[in-house]
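Omission of a single protein chain aside, the complex is shown with its protein chains in their original locations.
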Amino acid sequence: MRGRLLAVGRAVAFVALALVLCGAIFEAAGFSAPDMFASILDGAFLSDGALLHDMRWACPLFISATGVVIAFRCGYFNVGTQGQFYLGAIGGATAVALLPGLPAILVIIAALAMGMLFGALWAFWPGWLRIRSGTDEVITTLMGNFIAVLLLVWVTSGPLKDPSGSGQVTASPPVPPAFRISNDGGVSPIILGITVAVGIAAWVLVNRTAFGVLGGLAGRNPVMVTWQGARLSRLGLGAFMLSGGTAGLAGAMEVLGPDGRLVSGFSPAHGFTAVLVGLVANLSISGSVIVALFFGGLASASLYLPVIAGLPSAAIDMINAAIALFITSRAWPSRFRFRRVAR
Amino acid sequence: MAGDGAGEVAALACRDLTIRFGDVTALSGVTLSLAPGRIHAVCGQNGAGKTSFARACAGLIAPSAGAIAIAGQKLTAGNSAAARAAGVQLVHQSFALPPSFTIAEAMEFGLTGRAGAIFTRRGLRARWAGHLLALGVDAKPSARIRDLPVETQQAVEIARALAGEARVLILDEPTAVLAPGAAEALFLRLRRLRDGGVTILIILHKIREVLAVADTVTVLRGGTLVAGPEEASAVTAEGLARAIIGAGAAAPEAQEDLAALVGAAMPHGTAHRPASTAKAVMTLAGVTTRKGPDGQHLDDIDLTVGAGEILGIAGVEGNGQRPLVEAIAGLVALARGSVTLDGAAITTAPLAERRRRGLRIIPFERNTEGLSLSSPLWENFSARTLLEGSALALIDPAKLRREARAAFATWDVRFATVDHPARSLSGGNAQKVILSREVDDAARLIVLAQPTRGLDLGATAFVWHAMRQARARGLGLILISSDLDELFDISDRVIVLQGGRVAGQFAPPYDLGAVGRAMVGAHP
Partner (left out) sequence: MIDLIVAVLREATPMIYVAMAGVLAQRAGVWNLGLEGLMITGACAAVVLTEQTGSVALGLLGAVVASVILSALLWLVIEKLRANPIIAGLGLTGLGLGGTDLAVQAIYGSEGAVTAPAGIPTLGPGFGPFAVLDLLVVAMPVMVFALWVLLRRTRFGLRLAACGEHPFAARSVGADPARMRLIALLLGGALAGLGGAELSLGGLQIFSVGMTAGRGFMAFAAVIFGAGHPVGATFAALFFALVEYFGIKAQLVFGERAPRDFVLMLPYVATVLGVWISARLRGGVPLSSVEMRDG
């Protein structure tokens, strides 16, 4: 219990530090920091309908974050969530495009499954390169993000392009209403249900299966589990594909849900933010719930700021980045120091 | 802090030296003074504080209290540059040499002075070739540290220490990695240095070696000074042993154990079971592996371990011990040969399968191969059993915690809670956790790689006791150790590994000369 409280305290402290740093930068840039933070608070939590907006952003963030937690706990820095998210969206849109005549429930299931599959595949190849030849997964997954962005541009201006739009439009035709799983507001029983189901499954996997314990051990000391007889390749590839799958599911859910279509360059900060959610939650599934709500609030403020307050949304990106900068710090004075047991 | 009675200033003196790391006190109130131009041995068991003492004298650790003086001048605490300027040089137990450096680079980077001075490869070689030759380092200055055999690395480490003007040379357990003959050569070199005016402080834990090389003897125990510095001529092996072990400690199982623990006299060993009638638990036939990244490999290894037998593997580190353990574990593919366990062929079986059949391993490196230091104790304990089932199997953490607690109680592990990380344990307790995990009822063959390295006498005796118990239950054990005392005391048979080959097989009573010769590849 003390360990948990300490982790929470640490997270809060470093988030606060990040906010202070950003405040200083805002002032230096000529904005009024108090105004900025007040607007962010408004946009995130206080304005009308803010909480519903937060949920709309928090659900996909939470789903992707469970994947981040799984991968990072196993010691793999899969920072390719954005790319896997985009591939999942492509998968979902592809299913919708290929199966127009089937009953809605089948199409929805197929689309979500395709999303998971595409996302898992996009995490598979960096995982394979890492497991088989030690190729560092940070670079490969990061490059995968850039490649996925271009892939999405191509898909939405080529094969899946909306024929009724102008030549400049890079988006797919809208998903038929029957296949939508939510309206533009983004919060619906289906989405909430899927989110809860993913959360429960992820929690059980991490906390109540052998994979959870072994993955955690492997993440902290892969050499030791190898000497115990673990096949790191299986554990590792499993971790990569699970994390890609969740991001892909989130992507497909966005297309079938609030976005209603596949748009080039949508939700560009989703991946990085999902990684942050996992980190701030100290790689805990249950912690990710609350943290996802917090970052969901920031994400909805990111839309509110330029529209209502006339402030640049880059401020939110900076807050996220500053949190990332500090959040893995370990030098918080720890009164909870494990005592060396006497011989 | 005056010197001894002759009125000369002590080469190294300390008063009330205390070193604390958090809650642990490594050294407490040590006061001593060492005369110049002599070889001073500081001995004690693992954990007595010897390495901390050495590092404090070299300025690598700032003492929590007390002061050190070199040749009468007080040493700035915790400042290694000041210590080196005062002429103190430390030869570390595990060498402070970056593996990718060439010998010349390793000699160069320690020098003080113009950090920006540009050198050329050839200039560097020329500058150091003479120094290396004079010190008997027989390797090219352009050779890389990681390609050198262990004795040469140590010679380079000593050469580096002597590159500056060394007035006090401290050596931390230099004999731990050497074959018997090489230790003799080292002592010869040290005597020559002493005769040249260098004061030498050598840390040892084997009484035999202390009596062979020291002019004075000092004993540390539990962080305090219990004896010395005394003239070596006035010291007896029994007196030293008593000082090292202490009066209150439990007596070891056998007289030979005591001798082995403190390295007083070389045990000759007695076979405890007629090995020829025992059923073979493991056989290796013609086992050959390819050269690994560290240059080691196995070449046509044949060996057998019977039920109820302890097979000792002797050899200088780096002669194939690691490939042997990896081959038995199945972590490395065999180029040729076969391995059987309890009669079943396991040559192509993965490690998980071998473990299911009863293979258990106490790996070389406790902290990196045996445990995950930052993971909770119960996770470390459960790892083996969790791997026996499916990855998606549901687990009950409360039950696993209970099982861990029960096992730790049986093995007398001192721990706070099973949720504490493994790094909260002392070395001996950490090793007990590993033993509690590995030595279960289904075990058939246990490979123990350097199991008592770094453990104090009590923990070492405990491990030996556990090994004998396992042997009595009919298990086969393979013990790999660079400590011949330990091997001779406990093994029923000893095999020497040299250059990846079996260089000799020995039965008790063991002949140190023959074994030593096999270890260096000389023909008997």
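All chains are identified by letter, namely A and B, in their written order; residue positions are counted from 1 within each chain.
Quick note on the criterion: a contact is a pair of C-beta atoms (placed from the backbone, for glycine too) under 8 Å apart; a residue touches a chain by one contact, two chains touch by 3 or more.
Because the structure is a prediction, the values reported are computed rather than measured.
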Among A:151, A:201, A:290 or A:303, residue touching the chain not depicted: A:151
Absent-chain contact - pick from B:105, B:257, B:438 or B:486: B:105
Residue, one of B:67, B:96 or B:280, that touches the chain absent here: B:96
Subunit B, residues in touch with the chain not shown (by the definition above): 58, 60, 80-81, 84, 90, 92, 96-101, 105, 108-120, 293, 367-368, 372-375, 423
Hidden partner interface residues of subunit A, rising order: 25-26, 29-31, 72, 75, 77, 79, 129-130, 132-136, 138-140, 142-144, 146-147, 150-151, 153-154, 157-158, 219-222, 272, 279, 312, 314-315, 317-318, 320-331
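Heads up, the rule we're going with is that only the chains that are shown with their structure count from here on.
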Residue numbers on subunit A that touch subunit B, as the complex places them: 204-205, 207-214, 216-217, 220-221, 223-231, 234-235, 238, 337-343
Complex contacts: residues of subunit B adjacent to subunit A: 22-24, 47, 329, 331, 350-355, 361, 363, 368-375, 379-380, 382-384, 386-387, 389-397, 414-416, 420-421, 423-426, 428-429, 456, 458-459
